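Entry: chain A
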Amino acid sequence: MLSKPFFGYANPKFTYELLSTSLPRPVTITSPPVVTLMLPRKMGGAASPQLKPGTRVLTGQLLTWDDAPGPGVVSSVTGTIRQVSAHLGDYGRKYTAIVVETEKADEFDEGFAAACESADLSGLADYLSGVPGSPDLHQLTDPQKPIHTIIIYGGDTDLLVDTNLFVVKSRMADIAKGIHLLKAKAGAEKIVLTVPGESFQNFDGHFEAEVIAVPNAYPYGQPLMIFYQRFNRILDQGQTFQDQGVLFMRAEAVAAIGQALTEKRVPNEKLVTVLDKQGRKRLVSARIGTPIGEILKATGITLQERDRLVLGGPMTGTAVFSEDQPVMADTDAIMAQDASRITATSDYPCINCGECIRVCPANIAVNILVRFLEAGEYQEGADLYDLYACVECGLCSFVCTSRIPILQYIKLAKFELAREVPVEEANE
Partner candidate 1 sequence: MAKSIVQEFTKGLWKEVPPFRLVLGLCPVLGVTTSVQNGLGMGLATTFVLLCSNILVSTLRKVIPSKVRIACYIIIIATFVIVVEQVMKAFAFPLYQTLGVFIPLIVVNCIVLGRAEAFASKNGIILSIADGLGIGLGFTCSLAALSAVREIIGKGTITIWGAPLFEGPIVNIAHTFPDFVPFEFMVQAPGAFVCLGLMLCMMNLVPSK
Partner candidate 2 sequence: MGEMIKMVLVLTVLSIISGGSLSYLEKNLKPIQEKQIMQLVKGPAVRQILQGASNKPVDDVLTLGEGKNASKVFYGVYEGKPKVVVMESEGKGYGGPIGLLVAIDMEKQALHGIGVTTHTETGGLGAEAKDNPEWAAQFTGKSINKKIQVTGDGGEISAIGGATITSRAVCDATNKAVATYQEIKPQLTEKLQGVAK
Partner candidate 3 sequence: MNNPKKLIVSHAPFWHIGSAVPERNFNIIIAALPAALMGLAAFGIPALAVLSLSVASAVGWEWGVNALAKRKNTVGDGHAVLIGLLFGMLLPAAAPWWLVVTGTFTAVVIGKLIFGGIGANPFNPAVLAYAILSVAWKTFFDFDAQLIHYSLDFTPFYPLTAAKAFGTRAVAGIPLTELFFGWQIGGIGAGCGLALILGGIYLIARGFVRWEIPLSFIAGLFITAALFHMAAPEVYAGPMFHLLTGFSLIAAFFLAPEDSSSPVNTTPMLIYGTLGGVMTMLIRNMGQYPEGVIFAVLLINLINPLVDKIRPKAIGKVA
């Protein structure tokens, strides 16, 4: 953690990890006793018999709620379903959690190999949307909102996290294959690979994608910031990357797609950067769905009461309440924080010191914006004080003297506004 030096005139500067020395060797967790698979849909009425507790599932088997078309999840292990329950994710996203008791040996399902033969992207998308890196391939098949640019970020979006850069540096062949597939089948005009500026020369010209260098300073790897750098505009109110024709994808996801097509099997091991309480880090490779507790055990981390467990990096991650949460396809990092290192946020009023203004990469008048957001005036914040220019890097909260949870207010405001607009449109 960076703390304020005694002579604190200059602004704090953060840089992303560069992995410039020799690559670390990931620890592999082969067979956890249970895994939890997250089916991205609400628990409905009658489930198909294959989801009944006691049913056996194979590695690589596509599980859906019923026979009707809908989201599915690919089992990462072979075993027996023990429990199916509802799970509420962040921002009210609903999941169906499927707990599978694993068997020692893997037995592979052949459904994916068959889908490969058809070579139709929508058939593959069902299988591949849940691979490590969580690429949303369904967006590529949506005829309403065609994607013209796929941006693959080779660096990581948060501090201290090595996952994607490690993949870029160690699995170039898989990535090249993945990019080739996307180019051939996705119909996107342009595929862009972003890499940290320092290693630009290592990658430029090696892929069928345009390689661009991203400054190594935080938060230039944030998707919103990359979008701004690339297109010189921001996502305004009500806009999404998808309806701007842009799809962001992790390097790990592209590598997984390439690997899947080579091996004709769905990859199921997620690479995770594990940050322990002292700030040391390990790379861990684990089956998707492995409980975080298992990973902590393998890396020798013990959590006490009032510690904090974060999925993702220190600036933009999500704190979770239980070690039983599974590693998901988009979990790039797991961070454990000791109770003594946690700075509590407060409801102290803004004292207008201006630290946030000086640190903000988006030039937002944060001091005024936060006063609007505290009062619940979200629309005014968006109209007058550039709420939507925010790239959600969290630096303002990091430096805030009054310790106001500014980023939380901003994300809440965006969430609330996104929720309100459809209601208003519906009324019209």
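Just so we're on the same page, contacts are C-beta pairs under 8 Å (C-beta built on N, C-alpha and C of every residue); 3 or more make two chains touch, one makes a residue touch a chain; residues count from 1.
The set was built so that all candidates are chains of the complex that A comes from, given by their letters.
Note that the structure is a prediction, hence the values are computed from the model and not measured.
Would you mind pointing out which option among 1, 2 or 3 touches chain A in this complex?
Selected candidate: 3.
Report the residues of chain A in contact with candidate 3 in the complex, numbered from low to high.
Touching candidate 3: residues 1-4, 6-10, 12, 228, 232-234, 236, 303-310, 312, 314-325, 335, 337, 339, 342-345, 348-355, 357-358, 361-365, 367, 386, 388-389, 391, 394-395, 397-403, 405, 407-408, 411 of chain A.
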